[in-house]
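A single protein chain has been omitted from the complex, and every remaining protein chain is retained in its original position.
And then chain A:
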Amino acid sequence: MKKFLASTVAASALALMLGMASVRAEDAVDPNAKQGGAITITYKDDVATLDPAIGYDWQNWSMIKSLFDGLMDYEPGTTNLKPDLAESYEIAPDGQTFTFKLRHGVKFHNGREMTADDVKYSLDRVTNPKTQSPGAGFFGSIKGYDDVAAGKAEGLSGVTVVDPYTVKFELTRPDATFLHVMAINFAHVVPKEEVEKYGADFGKHPVGTGAFKLAEWTLGQRIVFERNADYWHKGLPHLDKITFEIGQEPIVALLRLQKGEIDVPGDGIPPAKFQEVMADPEQKARVVEGGQLHTGYVTMNTTMAPFDNVKVRQAVNMALNKARIIQIINGRAVPANQPLPPSMPGYDKEYKGYAYDVAKAKALLAEAGHPDGFDTQLFAMNTDPNPRIAQAIQQDLAAIGIKASIQSLAQANVIAAGGDKAGAPMIWSGGMAWIADFPDPSNFYGPILGCAGAVPGGWNWSWYCNKDLDAKAAEADSVVDPAKAGERDKMWSAIYDKVMEDAPWAPVFNEQRFTMKSARMGGADNLYVDPVHIPINYDNVYVKDVQ
């Protein structure tokens, strides 16, 4: 068996020793970090649940990461995978068997040690239809998944407990994304006894192995996390306490930040105040800017005339003045020319895309048999700034003769129209756009550009289905050997270049993230725009004013 040992764990013999975990852990801790202190973070919307099998929101995503751990995680502030609850892993040469060695001495918040049985239980639970997990589909490559999803089996036959510290996964196909899947929240490890004790209310009484534990939850008002003193990752977390105040409008949160009452407004800087903040040097100094794995795009329904003609779709790509559209959101984005965002592996730096060219767009439309343009509809979500962006797109389209009427609707209704084959000719994705679940190029394909998503109720709103590309995608994802990652990224670049040739989307921009923090907050900037711990990495930040 060929072994791919995790790079951070040099020798497998040493890895079994308890000390190993902490040596490696200590390395990752910021030497300037101070221990202690409390911070306050605000959010507008209620925290729905802290159950890792269920939570899938902006505000609870990172909270769950701080309460629970998975076999894998990422180096703080980056998209580099590293073992977390696993100490090391092996991948069989066929890419279909993954064996993880677990850390010893990792304890749940209730004091019990976490073992391989818990890993198996957690995955059986998340895939069980009774759990109603939105993330169940991520585990589709594990052997036995189909039987569990169909209710024919209680557990995944592909997950085996070898011994208390070894768990083996057998897959039905080689899956290069599997290590990422082991890092998403849905794969985080939960203790069976606590889940059974609280039943459906486990999400309100979360017990994990994470850096923080839940101390208080006053529904609709406040959630308090306190430091897990027994956390296996020695030296973390730095903060003693985090208070999340719920129900605060972003504008109110910003005012409170300015008065020093809170430390991070979780929903970011409200668009109406953005220029004011950035114009003030004192406030601007406390803003951290970073990329995010997001692309905003216009989908064109490739099954509806006249968008069934590739020339029309290419013409739309050339008609959009992306620089002007970005001005509408105060320049908080970079123009996009392909589906993948620049910080995603597989992003094609060489690809030039469709340049803004009204004359050429008009010529293409004429070639397609629409010299005078046509009438169509552009769907958009009805919250600011999306209707304004839709208007800018409408004007750009009008310049080449396409008269698009705007359908500005509530989010759920736009999603419903997109999932209906005859529902929406064009959709501006803003407010509902794809943000990657994990930093891998495949995550931008399957549900939104692949044939699997082009089904009623699906997210492939352009109904683009290219069987040849689907096959290429499957081929790329079967390249499991980490040494061939570069080769795999190239395969994905080629897939997206081909997508752009068929132009089911007009990519518009990649949004940048802007997080604001109080002056007392410390830690590297990339922790505040962490690509995975969204919006911020609670485990690694600290405050500077503790003694």
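The rule is short, and it goes like this: a contact is a pair of C-beta atoms (placed from the backbone, for glycine too) under 8 Å apart; a residue touches a chain by one contact, two chains touch by 3 or more; residues count from 1.
In this text, contacts and distances are computed from a predicted model.
Entry comment: the absent subunit's protein name, as recorded by UniProt, is "ABC transporter permease", drawn from "cysteine desulfurase", "ABC transporter permease", "ATP synthase subunit b" or "Potassium-transporting ATPase KdpC subunit". Only one residue in the set A:Lys168, A:Lys204, A:Lys273 or A:Lys360 touches the chain that does not appear here, and it is A:Lys204.
Within the whole complex, the absent chain has one touching residue among A:Gly37, A:Gly135 or A:Pro339, and that is A:Gly135. Only one residue from A:Lys241, A:Arg256, A:Arg286 or A:Lys490 touches the chain missing from this view: A:Arg256.
Seen across the whole complex, the unshown chain contacts chain A at 45-46, 48-49, 51, 54, 56, 129-130, 132-138, 140, 149-151, 200-201, 203-204, 218-221, 245-249, 251-252, 255-256, 259, 261, 410-413, 415-417, 419, 434, 437, 447, 452, 455, 457-459.
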